[in-house]
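This structure is in structure tokens; I'll ask about it shortly.
Only one protein chain is missing; all other protein chains are in place.
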Amino acid sequence: MAQMNMIEAIRSAMDVVMDKDPNVIVLGQDVGYFGGVFRCTDGLLRKYGDHRVIDAPIAEGGIVGAAIGMGLNGLRPVAEIQFADYIYPGFDQVVSELARIRYRSCGEFWSPVTIRTPCGGGIRGGQTHSQSPEAIFTHVSGIKTVMPSNPYDAKGLLIASIESDDPIIFFEPKRIYNGPFDGDPEKPAVSWASHPKGEVPEGYYTVPIGKAEIVRPGDELTIVTYGTLVHVAAAAAEAVGVDAEVIDVRSLSPLDADTLIESVKKTGRCLIAHEATRFGGYGAELSATLQRECFYYLEAPIRRVGGWDTPYPHAFEWQYFPGKKRLAAGIRKVMETAA
Amino acid sequence: MAQMNMIEAIRSAMDVVMDKDPNVIVLGQDVGYFGGVFRCTDGLLRKYGDHRVIDAPIAEGGIVGAAIGMGLNGLRPVAEIQFADYIYPGFDQVVSELARIRYRSCGEFWSPVTIRTPCGGGIRGGQTHSQSPEAIFTHVSGIKTVMPSNPYDAKGLLIASIESDDPIIFFEPKRIYNGPFDGDPEKPAVSWASHPKGEVPEGYYTVPIGKAEIVRPGDELTIVTYGTLVHVAAAAAEAVGVDAEVIDVRSLSPLDADTLIESVKKTGRCLIAHEATRFGGYGAELSATLQRECFYYLEAPIRRVGGWDTPYPHAFEWQYFPGKKRLAAGIRKVMETAA
Amino acid sequence: MANKSRLHIPKPTARPGDEPDFSYLDLSPAGSVDKPPVASRTRDIEYLSSGLVRVLDEEHHAVGPWNPTLDPSALQVAMRWMMLNRVFDQRMWQIQRQGRISFYMEAAGEEAVSIAQGMALRPGDMCFPSYRNQGLYMYRGMNLVDMMCQCLSNTRDMCKGRQLPIMYHSKEGNVFSISGNLATQYPHAVGWAMASAIKGEDHIAASWVGDGSTAEADFHHALTFAAVYQAPVILNVVNNQWAISTFQGTAGGERRAFAARGLGLGIPGIRVDGNDLLAIYAVTVWAADRARRGGGPTLIELVTYRGGAHSTSDDPTKYRPKDEWAAFPLGDPIERLKNHLIVEGHWSEDKHEALNEELKAEVMAAWKEAQQYGTMTEGPFLDPSTMFDDVYAEPPKRLESQRRRMLDLEKNGGGI
Partner (left out) sequence: MANKSRLHIPKPTARPGDEPDFSYLDLSPAGSVDKPPVASRTRDIEYLSSGLVRVLDEEHHAVGPWNPTLDPSALQVAMRWMMLNRVFDQRMWQIQRQGRISFYMEAAGEEAVSIAQGMALRPGDMCFPSYRNQGLYMYRGMNLVDMMCQCLSNTRDMCKGRQLPIMYHSKEGNVFSISGNLATQYPHAVGWAMASAIKGEDHIAASWVGDGSTAEADFHHALTFAAVYQAPVILNVVNNQWAISTFQGTAGGERRAFAARGLGLGIPGIRVDGNDLLAIYAVTVWAADRARRGGGPTLIELVTYRGGAHSTSDDPTKYRPKDEWAAFPLGDPIERLKNHLIVEGHWSEDKHEALNEELKAEVMAAWKEAQQYGTMTEGPFLDPSTMFDDVYAEPPKRLESQRRRMLDLEKNGGGI
């Protein structure tokens, strides 16, 4: 098996599906000749030609709208939005069209668009290159929302997304493109080479959409999280010395509630963590569902750790980012409380 | 005091503030000569002239963007988006600009725009004239989100919103424009005349943003809701015969968590209800906050009743709408469960 | 020019109580606009965006270079479709007024748009219509009973009760599904056309928006993408002078025709008499031919008038003169084709009247049949639990459990 970082894994996913299915095409800003500002589409233009890897004008609404039209005509478009923060100009096409065409036409028309977009902070991008807007999309019926936390899942989930007949927003936590990150920016960068999930098959495989993964089994506490924070959570649990079960949600909608519920029933305690602004974030949905389903098993209130309810400030991203320290504090809080 | 329905109360709010402050202007589709498709701006053009009541092109992004610019130049714009379902084309201007200008310029620039928009179903409007997208906005730091449930609050909150230096999304539940609605579409329409909150002062007053209201005191159960469902919830509690405390959240962000927490601590049981799609809805935030703060007081899991996780279907709106029956079932569920 | 900066507020020439005034419309006489070769460069055919392509002259003859010289029989067929469109709309409007459907939108005065363009396109071409293009669905094979069942949200409703009346869709007829959000279909058409070119097929796409909707972002997105990739697409702006209560000037139509909107991107524009079936047919064939031969997009502005209210929820007497339609200088598309056929000896008032009655009967018969599949008040009724279908191809589990809870609740009031 090959070693890949997340960029290579994502590129490999597109390569594998494009090779297999001539209807798969890629479009987005700078994805063609240049290979994408994060290099995720590097080499695809040379291999598949300019009718399948298309540099688009700077108009996210146009990219999503045109991709929908292509999908209606039998293609399987993979659209890149350069930063998740820039998906808003295309929001109407996502919510009112992409998510709704199958429903309103009773299945006669549909468009299997996958929208890939890098999200999250930690690269000193400031407030418009750091957002994690996943909660906004999970609330929209008709689309699915996925966020991998490692190269293996990224490739398998992306292939599954592209092949899915449902429209999917595929969030890529850019902080971990090049290596896992335990939340401590002072430590030297780690590469995916040392991580088991950095081992990625060259060829075709899928990771099913709608399945969470227990990345670290444990008995005392369940930490439900996704994206970059999967790694931070594991490190924080380690640091606190709690036998935490860390669950990577991976597929935010559809949500694999069963896996989460089972774990929380087992541990009786739950911490939810994400990078996005906490108020009205996706963690609220997780908390609401888990408290309802696990009420009689809970020994302490479910707590959420998230980004503060402010924009993501450039200079203070490490104070904003819910890092190891904040997660550790959260873990302690959930553990301390007497049952 | 005058009798007003919600349309008249909203119109009166704009009238009162426009009269008081020459910088208040109104813009939107069909708001001028015609007076708005729901008549909320009727008469304002004649009274204040076409430089203060402005018919806009059909471009929600342009309306919000231009309103922001006007606000930056000292005006206090009240923008109407004809249906909440049509706010999405203006989403980027709301999230990336309106909500963020004060922050990114450290208070040097800001624009006090109020966006009024009718939301919710129950008027046979089908999936694009029925949505309640409030959750999406409550997740965005930098804007405030308000939804009144009666004429008195509508006027007082709208005046407070227009006068606020913060940008505000002001949702108007259109099902109750003309009268309160207990969730039973078969019953003859009721007018606001018979409702105490249909009594509205002609002149200036405000209802503070950030304050929930206990609309029906009770001891056995807390129902937290807002908009149209305030009336449905009260009727459902009546029907079930439970001594429920019904709280109208009114201001979704900022949230008056204290009032809610106090009530739930008192009753030990909580049902949350809203019309929007449940998954990832605003009810999730309410539930997450309340379970954390009231954990040791809860005698049963907090439950949420919402619209189903589908688009709002035209012919089945009463099956989609969380009506009296569904709320009653929810109440029973929360009450049944042994502590 | 004034001497200080000022806000200009566009005002229609007439409001209720005023005399209708269409002096603002630039009209050219029939036959006066040259017809260029399809392969012309955009810069050489800018005149098409400011003139008005017309074929039917004041004496009802078909004249000039754009005369498509269609067979009289083809024109009679076209006539029939336009009349059917109108008769259907009138009946459905009444039906809405009787409270038997919840909503309706008519195309009165604009029927030539859908019928002429329907005729000019090939069956394999894909249409992305607006809500006033019901004629396109009809022309492309949707039967009246199906349309009525959609409006009734009954057991035969193609939309299974999910959509507002008139929001049809036809996979078979290659006519896309209507959206509530204005202009969103425009970039879809461009993307569809791009895909056609990518796949090496020669099908083209066409889309329609109203004058008011040109202000939306998707109008710009569509034009930009169409120009950049030279997509084989026809982008139509149906300028019926009014959005809801605002006139075309509020959408930016005061200074330059909508046909000129793409010129800055190198997209040729043609302004055509939207009530002249022959002219519309001719310009559409021209644009389709150009697209199919690799000439890229064309923007067509169809100058017409919204004869009726915006929708059944609207009351136009509140914002425009009652008799404005009668004063519209381009008349009524049905009358104009009728007069043409009559002067050419292929039609008569009697035949017209007879056809009208025949169509009324056809529509009435359809209405009878449609009601058998259910009405708003009488069964059979659609199963409401179908509302959980088609949200996804592979639905999440929670939708299934919500469906069960809903059914449970319908039955015995239990569960949430």
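Residue numbering begins at 1 within each chain, and the chains themselves are lettered A, B and C in the order written.
Everything below uses one rule, namely that contacts are C-beta pairs under 8 Å (C-beta built on N, C-alpha and C of every residue); 3 or more make two chains touch, one makes a residue touch a chain.
Bear in mind the structure is a predicted one, so any value in this text is a computation, not a measurement.
S.K.: Decide which residue listed in C:109, C:180 or C:295 touches the omitted chain of the complex.
M.R.: Reading the full complex, the residue touching the unseen chain is C:295.
S.K.: I'm checking contacts with the chain that's been left out. Which of B:92, B:134, B:153 or B:220 qualifies?
M.R.: In the full complex, the listed residue that touches the missing chain is B:92.
S.K.: Among C:20, C:36, C:252 or C:331, choose the residue that contacts the chain missing from this document, as touch is defined above.
M.R.: C:252
S.K.: Pick from C:30, C:227 or C:302: which residue touches the chain that isn't shown?
M.R.: C:227
S.K.: Among B:128, B:141 or B:319, which one touches the chain that has been omitted from the display?
M.R.: B:141
S.K.: Any idea which of C:38, C:63, C:77 or C:407 touches the chain not displayed?
M.R.: With C:38, C:63, C:77 or C:407 as choices, the missing chain is touched by C:38.
S.K.: If the hidden chain were put back, which residues of chain B would touch it?
M.R.: Touching the missing chain: residues 25, 51-52, 54, 56-57, 59, 61-62, 65-75, 77, 89, 92-93, 96-97, 100-110, 141-142, 144, 164-166, 210, 253-255, 257.
S.K.: Which residues does chain C use to touch the chain missing from this display?
M.R.: 1-10, 38-39, 42-43, 193-194, 196-198, 200-202, 204, 214-215, 217, 219-221, 224, 227-232, 249-252, 254-256, 258, 260-266, 269, 290-296
S.K.: Contact with the hidden chain only, please: which chain A residues?
M.R.: Touch with the absent chain occurs at residues 29-30, 32-34, 37, 50-51, 54-62, 85-86, 88-89, 124-129, 279, 303, 305, 308-311, 313-316, 319-320, 325-326, 328-330, 333.
By definition in this document, only the chains that are shown with their structure count from here on.
S.K.: So, comparing each chain's Cα centre against the centre of all protein Cα atoms, which one is closest?
M.R.: Smallest centre-to-centre distance to the global C-alpha mean: chain B.
S.K.: Quick one: chain A and chain B, Cα centre-to-centre, how many Å?
M.R.: Here chain A and chain B have centroids separated by 31 Å.
S.K.: Between chain B and chain C, what distance separates the C-alpha centroids? Give it in angstrom.
M.R.: Distance between chain centres: 35 Å.
S.K.: Distance-wise, how many Å sit between the C-alpha centres of chain A and chain C, to the nearest whole number?
M.R.: Distance between chain centres, rounded to whole Å: 41 Å.
S.K.: Can you pull out the residues of chain A that are in contact with at least two other chains?
M.R.: 61, 89, 92, 96, 100, 103-104, 141-142, 253
S.K.: Can you pull out the residues of chain C that are in contact with at least two other chains?
M.R.: 159-160, 162-163, 167, 179-181, 217-218, 391, 396, 398
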